[in-house]
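Every protein chain but one is kept in place in this view of the complex.
Chain nomenclature is as follows: A, B and C, assigned in order of appearance, with residue numbering initiated at 1 for each chain independently.
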Amino acid sequence: MPSDRFVQGEMLMRILVWSAVAAFALMGAGVADAQQAQTPRKGGVIRMTAPYAASFGSLDPQATPRAQDDIVNKAIHRTLYNWDTANSKLVLELAKSVSVSDDGLVYTYKLRDDAYFHNGRKMTADDIIYSYTRIMDGKKGYPGARYIRLIKGATDVEKGTAKEISGLRKIDDYTLEITITDRVDPGYYLFSGSTAILPKEEAEKPDFASHPVGLGPFKFKEHIPGSRVVMERFDKFYKPGKPYADRLEVLIMAEAAARDVAFRNKEIDTSILGPAQYVAYRADPQLAKGILEVPEMFTRSIQFNLADGGAKPFKDKRVRQAFNLAIDSDLIIKRLVKDKAYRAVSWLPPSSASFDKTMKPYAHDPEKAKKLLAEAGYPNGFEFELTTSQNESWGMPIVEAIMPMLAKVGIKIKPKLVEVTVLTEIAMKGEHQAYIGSSLTGPDSLATLRCYYSKTPRTACNYTGFSSPAFDKLLDEAGQTGDMAKRTDLLKQANNVLYDEAPVWFFNYNKAVLAHQPWIHGLQANPTEITHQYPEDIWVDATSPAK
Amino acid sequence: MLLVLARRLANVVPTLVAVIALVFLLFSVLPGSFISGMGEDGRTTIDPAVMERMRKEMGLDDPLPERFAKYIAHTAVGDLGKSFRTREPVTYLIGQRIWPSLKLMFAAMAFAIVVGVTLGFLAALRPGSLVDTVSMVAAISGLSLSQFWFGLMLMYLFALTLQWLPSFGYGDGGIMHLILPAIALGVGPMALLARTTRAAVLDVLNADFVRTARSKGMSERRVVEWHVLRNALVLVITIIGLQFGSLMGQAVVVEKLFAWPGVGSLLIDSVFQRDMPAVQGCILLIVLFFLAINTLVDIAYVAIDPRIRYGR
Amino acid sequence: MTADSLLRVEDLRIALAGDRTIYNAVEEVSFEIRRGEAFGLVGESGCGKSITALAVMGLLKRPLSLGGGKILLDGEEIQNASAARMRMLRGSRIGMIFQEPMTALNPLSPVGRQIAEMFVLHQNAGWSEAMDRAEEALRQVRVPSPGRRVKDYPHQLSGGMRQRVMIAIALACSPELLIADEPTTALDVTVQAEIIDLMAELCAAKGTAILMISHDLGLVANMCKRVAVMYAGRIVEAQPAEAIFAKPQHPYTQGLVDSLPRLGERSRRGQQRLREIAGVVPSIQAYPAGCRFNPRCPRASDVCLTTAPAITPLPAANSIEALVRCHHHG
Partner (left out) sequence: MTLIPIKLMPRLRGGTSLWIGGGLVGLAVFVAIAAPLIARTDPVMDANLMNAEIPPGWEFPFGTDAQGRDIYSRIVYGARISLTVGVGSQILNSLIGVSLGLTAGYWGGWWDDFVTALTNLMLAIPSLIFALAIMAILGPGLSSLLMALGLTAWSYSCRIARAQVLSLKSQGYIQAARILGYGDLRIMFTQVLPNILGPLIVIATLGMGTAILSEAALSFLGLGIRPPFPSWGSMLSEARDQINTVPWLSIFPGVAIFLTVLGLNLLGDGLRDILDPQSTTRRS
């Protein structure tokens, strides 16, 4: 029943849209309540899984941009800021307080004086300066450089014209002043795992990547490449009483079918679920109790190439709107994605403050789509090549589902299958007519929307080659204002421009689903990446079979 | 003996050089870049400026002949370069994987030999019997199975349903974690060995010298022990060698399925991450292993078969 | 039956299981060998002489099996003897030499060991003692420097040497009967005589009887006292050796004799021995009705096409000594 679905969808949207905070509170409520009834148990073993690849890249947190590696790095290392999942905002992690200058460019941090590295040394401002300077080593090409470049003088170090970052100033051991170049919240930049703070004496050892030392709640014990990383409780961790568990194991399991068996066999405590398993786990009364759902800040879409290399019809806004109207996205989400996603409205996810709660997603209206196509001069439709990967949530299966739907309005798809690694390259080079993919759309909404800014090069992230003066103007204003409320509002308008221009097919926002065993508590519904858990808050009760 | 070895090595070296060249050329035209961003479910973002920088740093923009010359020069002295991904030397990276790989291969081969050769033997000693029919049907079925499918079935049966064995991973390196992947990997060679052994033993049992042995008034058991075993072994050992040699390559699927930290899983992971030095290193090792095993088989021949020893 | 009868084969039938039918590969074969006597069995390839020998050894293999008849060794019926009993007889009381010395020896085992096995198997010898005796056995068959040769592998020996090793194996336990199945066919002509002489000499010394199987009538007649000729699974004629040459009764034997050159030139022209009998041996599935020789027989008449000839004892001898199976013998 379409009307039922619609009502359902609308209700869902309203809940989410109300505010991201409320949504998270709602999601996390069950977990939180259960935990309050019990006191966290000390000891035990946590067994998490790393599902994204068959190995870890590097345990040097600054050397890796990979989500997979950050699962471990979150336990061993710490960054200046953290994402507070419970309150859905950035918080200071290694500093106790911060004061901002009036122009919004100079930040003065009072650092923690109780943070110790695993080698026993206390962290000081020098360590932060060292770490950020290390990231800017131009010869190494560390991925975190894109964040540190925000700090004044960082690019000079990268180019080799300076040895020190001029925007970093140590006032005393526990006071640090950071000068930035843009009026943005540096927290969005300095919470990324690739900006972790490292002790110089360890980081300069040649085997640092295999024997990482950091500030995190767990210290490194063993790494069997391709199999697992084992960590042990760090007793001098700065949060009193934490971490709870004695040991943390992160087991590599890229194969979903195998992960399913292992989870059911109680060999692992957490597992990421795909759509198929999401259905199965929800249907199982036992397993259903241990499902953690999070609206992640990922938007899945088909990005049309609007530049000259793309397909001509897409240059017409009406064609793009018709595309959005022709597909029954709700049906695909319900039947194929098994409700493991939220219908996308525009580009920004509902957890963004700039998400417009009053907006409704494109309806499924093939008749109107046909009309628009006819108006645009394609009464008989057209054919185009859609580049896609094999990903089950934003790849070939989705393409297979939309093919017959689009065929009904005359749009024919020639799917071109490539590997994910090739997909980005094709998108960057503009060698596609359209591609289907997934994009990180948070937590920094300004940075997210920059991907449609006309001056953003294709290689950065403007894969559509979108260019709209109205949109540019809104973004310029948003960047210049220091008033956060005003910025939010401007970005909201910009997001609505995108809705109307439809440079992409707005498919869905991902719902990340983490299955967990009944004995594990304190998991966080992290919307930036559900596998990234702060393990100091996790504890296992005595029913865990792990020894 | 030395002569055999020397001749063998003379064959191995050019093959190895050719493999190095081939692998290098194949993978230098591989599309996609190791620093592309959409890996890991679109969760990894990359700065294009950093990408450019790294390309330069790794010499990826140098002309191909120059890169090739460099690669050959480095490989010749055992330097396989640094992994794009981990920034560690490839030799170190591979070194960590060799032991788990060898363990899995030896276990799989032990399973294949013990079960396969035994079945083949029993089948050959009673051709046409129930044992023969059943084991040969099993063998040909084993050859017709999709490896990952079979592995998954093992997982469901022995880990989930019966709960006898852990389903995945390396654990602490103990034997329990080894059993399922070893069986999944070993079933193909096992089936092949069962068939080969049966054929070889039947061949030998029909040989004239076995009739001679029988005419000496020997019991069947002694005929088999004294005259059939060794001769059949010569035939079987070729297949064992070929199978064992290519097992490291075949293990890719099983290692991926069972999250086994071997060379195969490193290879497939590196292919998908476009980590060329690691890919090249893995393939080189796999080929080297194949050649080494075959050289060993040749040596084993010399030990077993006097006709070769005395240079016929 | 004579008192000193060693081996007596009565009405032997060997069955061959075909796809649907069972054929008689050998039938109505009877003969007797006395102690110390050399007896020859002659016929073309496929006539059944080798499987007759194997039947005596109890070594018939599927699809062949014993279909009927009796085999008596020293009066003991052995055609149904247990496997264990047969193993005791084989090697110790009956030795056998095969045609192909190249393949009849295990290529992966030193020849000394292959001889020594006999002493281990039948005389409870230990391996070191057995090896010593193997060396002695090699000396007996006149292998030069036997001390070195015991460690040699078959491929290191010449064909003649290998056949000497086979003789050493067969005679190691001084059996009462030696079955020699085409022992010299695969050898150079110059070596043939040496091997035959060696066999004859050793058997005479040990009192061993010989069942000599060959396609070469001349060779057999030269060595044996009595000769039986087989054709298509049946014995068609049996006579003392001299009589075969002097008065061959069966047209097939006649053909064989005619195809032989005069004694002395035998070995040189031996290659062409049977060319002069027209036609080929029929296959087992296509044995003609009546006398099986009729398609090739110059004397064939109507009766030969319909009725199998019965055994006719020849005068001047008892039924064992001489017989012929022909409607038109003489």
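The rule we apply is simple: a residue touches a chain if its C-beta (ideal position, glycine included) is under 8 Å from a C-beta of that chain, and two chains touch if they have at least 3 such contacts.
Predicted model only: the values in this text are computed from it and were never measured.
Q: Among A:Val45, A:Val106, A:Ala162 or A:Ala257, which residue is in contact with the omitted chain in the full complex?
A: The single option touching the absent chain is A:Ala257.
Q: Just name the one of C:Arg34, C:Lys49, C:Arg113 or C:Arg325 that touches the chain not displayed here.
A: Touches the omitted chain: C:Lys49.
Q: Which residue from B:Asp203, B:Glu220 or B:Asp298 sits in contact with the chain not drawn here?
A: Only one listed residue reaches the unshown chain, and that is B:Asp203.
Q: Decide which residue listed in A:Val45, A:Val184, A:Ala276 or A:Ala460 touches the omitted chain of the complex.
A: A:Ala276
Q: Spell out, residue by residue, where the missing chain touches subunit A.
A: The list for subunit A reads 256-257, 260, 274, 276-277, 279-280, 283, 328, 331-332, 334-336, 390, 392, 396-397, 399-401, 403-404, 407, 415, 417-419, 422.
Q: Determine and list the subunit B residues touching the chain excluded from the picture.
A: Given the touch definition above, subunit B has residues 11, 14-15, 18-19, 22-23, 26-27, 29-31, 127-128, 140-141, 143-149, 152, 156, 192, 195-196, 198-200, 203, 235, 238-239, 242-243, 246, 248-250, 252-253, 256-257, 267-268, 271-272, 283, 286-287, 290-291 touching the missing chain.
Note that in this section only the chains that are shown with their structure count from here on.
Q: Under the touch criterion given at the top, what is the topological distance in steps from subunit A to subunit C?
A: Minimum number of steps from subunit A to subunit C: 2.
Q: Look at all chain centres (mean of CA atoms) and spot the one farthest from the centre of subunit B.
A: Using the mean of the C-alpha atoms as each chain's centre, the farthest one from subunit B is C.
Q: In terms of CA centres, which chain lies closest to the overall middle?
A: Most central by this criterion: B.
Q: Centroid from C-alpha atoms only, then distance subunit A to subunit C, rounded to Å. What do you get?
A: Inter-chain centre distance comes to 90 Å.
Q: Averaging over Cα atoms per chain, report the distance between subunit B and subunit C in Å.
A: 52
Q: Distance between subunit A and subunit B based on Cα centroids, please, to the nearest Å.
A: Their C-alpha centroids are separated by 39 Å.
Q: For subunit B, which residues are shared contacts with two or more other chains?
A: In subunit B, nothing touches at least two other chains.
Q: So which bits of subunit C are touching at least two other chains?
A: Residue numbers touching two or more other chains: none in subunit C.
Q: Once bound in the complex, which stretches of subunit B touch subunit A?
A: 31-34, 36-51, 53-54, 57, 85-88, 93, 96-97, 100, 152, 155-156, 159-160, 163, 166-170, 173, 255-262, 265-266, 268-269, 272-274
Q: For subunit B, which residues are in contact with subunit C within the complex?
A: 207-209, 211-219, 222, 226-227, 230-231, 234, 304-307, 310, 312
Q: Using the touch definition up top, name the residues of subunit C that touch subunit B in the complex.
A: Residue positions touching the partner: 57, 59, 86-92, 95-96, 98, 100, 103-109, 117-118, 121-122, 153, 155-156, 166, 169-170.
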